[in-house]
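The complex appears here without one of its protein chains, the remainder shown in place.
Order of writing sets the chain letters: A, B and C. Residues in each chain are counted from 1.
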Amino acid sequence: MSQDYFRGDREYFPGIGCIPFEGPESDNPLAFKFYQRERVIGDKTMQEHLRFAVCYWHTFCAKGSDPFGVDTQVFPWDEPADPMAAARARMDAAFEFFTKLGVPYYCFHDRDMAPEGADVAGSERNLAAMVALAAERQAETGVKLLWGTANLFGHPRYMNGAATNPDFAVLTHAAAQVKAALDATVELGGENYVFWGGREGYASLLNTDTRRETEHLARFLDKAREYARSIGFRGTFLVEPKPMEPSKHQYDFDAQTVIGFLRQYGLAGDFKVNVEANHATLAGHSFAHELQMCTDAGLLGSIDANRGDPQNGWDTDQFPTDLYDAVHAMLVVLAGGGLGSGGLNFDAKVRRESVDMEDIFIGHIGGMDTFARALETAHRLRANGALEQHRAARYASFDAGQGARFESGELGLAELRDLAAESGEPERVSGRQEWYENLINQYM
Amino acid sequence: MSQDYFRGDREYFPGIGCIPFEGPESDNPLAFKFYQRERVIGDKTMQEHLRFAVCYWHTFCAKGSDPFGVDTQVFPWDEPADPMAAARARMDAAFEFFTKLGVPYYCFHDRDMAPEGADVAGSERNLAAMVALAAERQAETGVKLLWGTANLFGHPRYMNGAATNPDFAVLTHAAAQVKAALDATVELGGENYVFWGGREGYASLLNTDTRRETEHLARFLDKAREYARSIGFRGTFLVEPKPMEPSKHQYDFDAQTVIGFLRQYGLAGDFKVNVEANHATLAGHSFAHELQMCTDAGLLGSIDANRGDPQNGWDTDQFPTDLYDAVHAMLVVLAGGGLGSGGLNFDAKVRRESVDMEDIFIGHIGGMDTFARALETAHRLRANGALEQHRAARYASFDAGQGARFESGELGLAELRDLAAESGEPERVSGRQEWYENLINQYM
Amino acid sequence: MSQDYFRGDREYFPGIGCIPFEGPESDNPLAFKFYQRERVIGDKTMQEHLRFAVCYWHTFCAKGSDPFGVDTQVFPWDEPADPMAAARARMDAAFEFFTKLGVPYYCFHDRDMAPEGADVAGSERNLAAMVALAAERQAETGVKLLWGTANLFGHPRYMNGAATNPDFAVLTHAAAQVKAALDATVELGGENYVFWGGREGYASLLNTDTRRETEHLARFLDKAREYARSIGFRGTFLVEPKPMEPSKHQYDFDAQTVIGFLRQYGLAGDFKVNVEANHATLAGHSFAHELQMCTDAGLLGSIDANRGDPQNGWDTDQFPTDLYDAVHAMLVVLAGGGLGSGGLNFDAKVRRESVDMEDIFIGHIGGMDTFARALETAHRLRANGALEQHRAARYASFDAGQGARFESGELGLAELRDLAAESGEPERVSGRQEWYENLINQYM
Partner (left out) sequence: MSQDYFRGDREYFPGIGCIPFEGPESDNPLAFKFYQRERVIGDKTMQEHLRFAVCYWHTFCAKGSDPFGVDTQVFPWDEPADPMAAARARMDAAFEFFTKLGVPYYCFHDRDMAPEGADVAGSERNLAAMVALAAERQAETGVKLLWGTANLFGHPRYMNGAATNPDFAVLTHAAAQVKAALDATVELGGENYVFWGGREGYASLLNTDTRRETEHLARFLDKAREYARSIGFRGTFLVEPKPMEPSKHQYDFDAQTVIGFLRQYGLAGDFKVNVEANHATLAGHSFAHELQMCTDAGLLGSIDANRGDPQNGWDTDQFPTDLYDAVHAMLVVLAGGGLGSGGLNFDAKVRRESVDMEDIFIGHIGGMDTFARALETAHRLRANGALEQHRAARYASFDAGQGARFESGELGLAELRDLAAESGEPERVSGRQEWYENLINQYM
């Protein structure tokens, strides 16, 4: 199926067909202005570069509640009273949406796809049934699974943590969920498996043994890896940093914290980092910074593409429409050789006031167009070469001679001191930040 | 010298003698209300527990300028026109102050103690001369050196970084300074040596090769260690995290970032972390959090005791007068076995509007009284045992049985899943945060 | 009823009686350590000074959900399937709690007390029925209503605003709710009526006519005043500032914004400000700052006593246990002549992990003890007089002579210039901030 879309027993987005490319002059809000799936940028198509994924949770499960108000969205797939019937309706709606939008991937939590059952086995049965249906839908549509994960934060049992809960009994439930979610991910050919530890942190240091909890988390991830590999999972595990919310402090604070943790516990061979833009800014970093730190460590796994509000201190999960964020991100991604088995997952939701069904399309279109433009801008910037040449030239003194000897460890402090004494005061060299910034604007 | 104070050729704080303990009812602002040097708390005196240090830079060098205004402080020790004569006057003032205040330690940067010379050798000569004088003063007064460091951020040559400067020539100057500062620290019996990399970061990602810069930093620290050990330094190296300012982003963002870096580059055996309260809050952490992370890693080295302003986004370096911060800090410190060879260094300055000479005393007295009370409060809380017993009890399910088997790695995901299936839904256990918080208040 | 408590058909907090005062040495978490209702501080009892109120919403309606997880609290008063039966049960629980805790006041939103009906008239009937019951309970127990309000943010109809909704139809519903809530407040003898405009702001400037919306808000408040006065309400109207959340931006950003708005639209005669501590810090202010701004304007109405988390950027609504916040607040309140017809309303909730019924008591006890200590500390500080005398002395140059002439408007710029030219460079006068801060600590 290429330009056609999936339709189950009912059409959930009637009046909206496959989203066409109409170019930058179109005034059709339901058309791409920039994203052309098959357009080649450098050596790959836009689709191959960007590997867009739609997330199951925000787009089909979240209905607009916030801490001060109840749901505002009314979704037709929620009409069936039976939870499993509603889950099947939701899945039909999801694949209809994926194919109308034209994305190659999706992502899900266990509880997005199938309702919690009366007990562990019941939950497993629910999930297995829905996974079987998802496998069919994937085969019919060609849409693939970028990653699966388990929701270890929504249920009250996880209020004090999941893998880091002080109560071992809760940890066993987390393990049961992860086991089933790994089974599902393997069954659906998922290319990655994600851990986001929203409750793996603390509300108060006073009642918390942070060291013991961190060690439990490492042990838990180790056992998840062991199990996944035993059932044939060959993909990448991803840990997604976030500094806080819902926890007062989350152990996976930012990229550097996660990188240190993965290395400390021998997980860095199999685990990488899933960087979310909004989580970066909550941690006091730019999105590009987090991507760069992961790239430097060889641990950039995948991206949750969204954006926060610079004036608000919580996860607003808006669609990524800031071209600067996207250009800076794509500069890092292209320099690092691309997204590999990761992708750009829209962990984003329409505002709770955006209650028309078409708003969901408009949100995703905005994000896809933004990254398409950013890809092109970053590619042109790199093709031109000025930015990277100027940057490289700044470090030329380390490419040969004494600088290179320092890099290779041949010079001690005393020898370095003697070089300083001989050469006298260095010339001041401009950092030229304004030149770099103007260049970005010129290419945008 | 116990109650007497050092006085050089001139008395710089006339009218102020040794600061006495007068108890909580005293209305003398130049007396301690709580800090009694020889009072025994648990197994050590207050002085032994708290190991207070005065910092040379804020207290004797900084004169109140800020980004919008020039100096406001007029210090008598700056009167000599000759820089070395002024340095000697400043040293006399410093030892007079240390002994009047009654602190056992001080800390310094090379450039605090001796002016930069015309060239590398000139700077070395200036420093050596002042170190010789400091050694005499230490011998006369019994005041000791907690740590030394080199100022690698003030001079324009470091504007693009010191050890991470793109220009190798600048790096050699940084090396020259560190070499001389290590010589000085060893000469003065310093118990630690600190690296704070204020310019080791970036102003813009666009013009920066973060990986290369980080590797240069690691190489630089490695060479500093090699040299220091070669000249007989047996103390601890400390890296002091700060997220930003003056850099837009500093590589040593927070404790976890530094811990990961030290481990990654094989430095963790000799290097520990110097935690500054104000830097913690700039990084989005509580002071106690940063101390806890270091303690968990076995890498808590020393403390820069100050406080930031929760409504301002820069390093205000105020004196640490918040009892909550201090109590939470001392709970972590006492639980970790004390400060070891570290101390509580007042990296704090009086407000630029506090232009009376006695204000400097009043600021330090406030900080010392605060930590003295905090020490006592934390000690009583620990002696009572309620807090730690409640916390430990939360984790009892991991102390034996299946929980213990999980901790030792004996249980895989499948076995954990089966335990969950068998045991059913866990009971919800209150985190009781309010109880813990009320307990702290009750003991304060 | 003095020491006895209210009990309806069922006891909702069995095993917990009236909370006694047991003093600072008690290890009973269900006893006051500092708050003694009848203890006289200055010219009033603690109860008269502090005028504590319990809020209906957090304490009896909120069940621990957050943006990432569902309810964790299981309340026995929610057991009845019929919403009105549950509302009656909740009211019994509430008055049992008020009387066991020993607070003189409570506060409520219309929807806390009575469920929304099928239509406007139905909602009104539900509320009227519950108000009648509340009136009985108030009479039986002596507990009084500090203020009532209408919930104009929870229902989806208010997603784009209530009084500032672009759709007039929604505004009429807001008016209907306010009318009924005013009726209820008058019926129950409420001393104030509050407007918190959580949705009165914008999600995006792009789709918003801020001027028109602000004018609608002013008109709406004017009409509410007109109606309330017509039915005999003689209390104070209060507007409660908050900068954001749930809105991206709320029009009532902070105290100064509200004060300017009230004056601009001729509302300042009848409306004052209800300051919430957590909202102050979200706006980048200290709690005391907001209180001071209102006091300076003669517009301090009442206080929502809680606290935020300095590392988290959302409304955490924790119990106010920080003594510094409370002491600084009480210094402003006492200097301003007390709370008048306002009070200290605990707009605070136990953490969602605090699921024991006694946690609700422990939270409130912590807040009450904190303010009791703060009242005493602030009173002693004021009785001593040192702080206020030093502060007043700083301004002495305006009390007479040319300074006083300037204050009364007699000196123009040219005359001031001549005075400067004559008197020469002024002496630098220390601000002595460290002295003031140490004084606070000494009294705490």
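We take it that a contact is a pair of C-beta atoms (placed from the backbone, for glycine too) under 8 Å apart; a residue touches a chain by one contact, two chains touch by 3 or more.
Keep in mind it's a predicted model, so treat the numbers as computed, not measured.
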item: Residue, one of A:18, A:218, A:335 or A:355, that touches the chain absent here; value: A:355
item: Selected residue (touches chain absent from view) among A:63, A:391 or A:432; value: A:432
item: Selected from C:27, C:82 or C:407 as touching the chain missing from the view; value: C:407
item: Chain A residues touching the omitted chain (full complex); value: 24, 27, 29, 33, 72, 281, 284-286, 310-311, 319, 321-324, 350-351, 353-356, 359, 362-363, 365-366, 369-370, 386, 428-435, 437-438, 441-442, 444
item: Residues from chain C at the interface with the omitted partner, ascending; value: 119-121, 156-157, 159-160, 166-173, 175-176, 178-180, 182, 203-212, 214-216, 219, 222-224, 226-227, 243-244, 249, 253-254, 256-257, 259-261, 263-264, 283-286, 288-289, 292-293, 295-296, 328, 332, 387, 390-392, 394-395, 397-398, 402-403, 406-407, 409, 411-414, 416-417, 419-421, 423-426, 428-429, 431-433, 436-437, 440
item: Chain not shown, touching residues in chain B; value: 64, 66-72, 153-156, 158-160, 198-199, 203-204, 244-246, 248-249, 282, 309, 311-316, 351-353, 355
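Basically, only the chains that are shown with their structure count from here on.
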item: Topology of the chain contact graph, where touching chains are joined (line, ring, star, complete, other); value: complete
item: Interface numbering overlap (same over half, different under half) for chain A and chain C; value: same
item: Distance between chain centroids, defined by C-alpha means - chain A, chain C (Å); value: 40
item: For chain C, residues contacting two or more additional chains; value: 72, 311, 351, 353, 355
